[in-house]
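One protein chain is absent from this view; the other protein chains keep their places.
Here is chain A:
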Amino acid sequence: MKYIEDINVKTKGRLGVMLSKVKTCVLHGLNGYIVEVETDVSRGMPTFSIVGLPDTSIREAKERVRTAIKNSGFEFPLSRITINLAPASLKKEGSQLDLSIAVGILLATGIIRDRDLSKVSFIGELSLDGNINKIAGALPLVISLKDKGIEKIIVPYENKDECSVVENIDVIPVRNLYELVMYLNDEIDIEPWKTDLSSLFKNDDELYADFSDIKGQESLKRAMEVAAAGGHNILLIGPPGSGKTMIARRLPSILPELTFDESLEITKIYSVAGLLKDNFLITKRPFRAPHHTISGASLVGGGRIPKPGEVSLAHHGVLFLDELPEFQKNVLEVLRQPMEDGYVTISRVNASFTYPAKFMFVASMNPCPCGYYGDPTHECTCSEREINRYLGKISGPLLDRIDIHIEVTPIDYKDLGSNTMSETSESIRKRVNEARKIQIDRYYKEKIFCNAQLTSKDINKYCKLDKECVKLMEEAFNNLGLSARAYSKILKLARTIADLDKKESIQIQHLAEAIQYRSLDRKFWR
């Protein structure tokens, strides 16, 4: 404490640079904006005012900052303190501004030596005892700051792992205000925190439940493989207990591995939502399965300052809606825009927020209200009208965004008399990865990554059919009672199946297989 006494004696009765400028950052959706905290300490009646559209949490910062400075042992100036948060027109919120306000005051009073802080930024919330608390949304803040040219960032100690995944910026973790002052005055040195990124992505095998747990259900597994390979949305239709949920949960295990960038994007969303726990970088594809009582706002995101909803939390992962017809109709309809665009925009009076929402949509439903239509061992007690009404709960536009419908039938695997091991997720994923690679190579000129994203124009270009296939398509439409909207879906699926088969062009067997994955288009369903 000798140091503090020295510093207090040294600065007693005089003011430092009088005006200081310190950089910090606020979040707007997932994007951060640099905020300059300008602090003026001048003679006059001791007051402490913050201007520049602060919200309540920032206005309360006054009390935290004053107490934290005092409790860290430093002198709080008995002067007229004015803080401006520039740009003044932008609304600011978030307790991460505490630290920069405190630093601004300490700098203005000369407790922190005057130095060039133009490439340094501070984020952190102060505790009354001078400790720096963990904040939500640290990762997107750090990423935006790096993009804006900041070279060094001071972060709360507890956020250090999350922040250090960002490369090319020095992350300095500090525990309390005292340590920070020491560091800035070059009394101590703190090494920038580094994380071994490669170790994070290792040992992924145990992350997900495995496909080999499922015995039988080969056609269902194959449909899942096709869905994963082309990024197709999928609807599972089957009676209760047929294993719909079980297989949906295993879907992430056959999806391609997350790339670092994807992982960062997901972590950003979870960081903003305050859902990052011990895992400071999300290395596993999210699987979100909201209950069917969910509201529209929590599905796409909402709140006065909108927070990401389930669709964004499922970004790069799987959004699974179990018992699809049980969801409220208006809730399902809000899914249409994010499914189409891959992001969701939530508008509020003063701003609109955009969160990414690229997810694979997986839904399950019973074929009819009683659940047993088409079940080999149970009698269905529903009338045709009831079945139609049940299916009608899912609107055409939503159904249009689902490429694969597959019926799931409970099959007692023991009846088939086999005890062969099922294929593991890893070997399925290998095929999926190869098929995805073919697609990425093929679409490098387009703005798309997988077959599911093909527009009708792209379909004409990439899903050409030879004469034999055209004939098959025609026959299929005439004889099987397929609906018109099935046409492009079947082509997309056939493209994916051909990719899995490593074939340049769509062949007749690919097309024929694809037709099997459009159950709801069949006459006996509509």
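Criterion: a residue touches a chain if its C-beta (ideal position, glycine included) is under 8 Å from a C-beta of that chain, and two chains touch if they have at least 3 such contacts; residues count from 1.
Throughout what follows, contacts and distances are computed from a predicted model.
Participant: Out of "DNA processing protein", "Putative zinc-finger domain-containing protein", "Oligopeptide transport system permease protein" or "ABC transporter substrate-binding protein", what name does the UniProt record list for the absent chain?
Facilitator: "DNA processing protein"
Participant: Return the single residue from A:51, A:440 or A:480 that touches the missing chain.
Facilitator: Hidden-chain contact among the options goes to A:480.
Participant: Out of A:95, A:217, A:312 or A:451, which residue would touch the omitted chain in the full complex?
Facilitator: A:217
Participant: Residues of chain A in contact with the chain that isn't shown?
Facilitator: 216-219, 221-222, 367, 373-376, 406-407, 409, 411, 416, 418, 472, 475-476, 478-480, 497, 508-510, 512-513, 515-517, 519, 522, 524-525
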